[in-house]
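One protein chain omitted, others in place.
This part shows chain A:
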Amino acid sequence: MESSVRGSDSGDARPVAHDEKCLTITAMYSGGMERLIKDEKTEVVHKIERKDDSTPLMMEEFIAYLGKTDVAEGKQDMFIQENSVRPGIMVIINMVDWEVEGELEYELKNNDCVEFISTLHGG
């Protein structure tokens, strides 16, 4: 999986003209989720290079990728369970519940914004 995905976070400020092989995707964390993220960041912009433009980037792959890039050391289990997010984490793609969008089978597009909101934290 690693070979097909390479990414850099928001630290990379070079403006990248959109080409089909590179997807810019924003991941946002709130509702307590940010506590699982390196430096407790609430927003990370990813530029993800694809080997070729015919390989779609699916949510399942993206979540595994975030588990490696964004999630703090030792907290992966609180983000990922089996091949999805841990139950109790709400996922919103471009302001739409991912359950409407096909969950793991959603195909990411350039400039998508994916929000992860924990529902597990105190009420």
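Methods note: a residue touches a chain if its C-beta (ideal position, glycine included) is under 8 Å from a C-beta of that chain, and two chains touch if they have at least 3 such contacts; residues count from 1.
In the analysis below, contacts and distances are computed from a predicted model.
Missing chain, UniProt protein name, picked from "Cytoplasmic tRNA 2-thiolation protein 1", "Alpha-1,3-glucosyltransferase", "DNA replication complex GINS protein PSF2" or "Large ribosomal subunit protein bL27m": "Cytoplasmic tRNA 2-thiolation protein 1". Annotation for chain A: contacts to the undisplayed chain at residues 30-32, 35, 86-88, 90, 92, 95-97, 99-100, 117-123.
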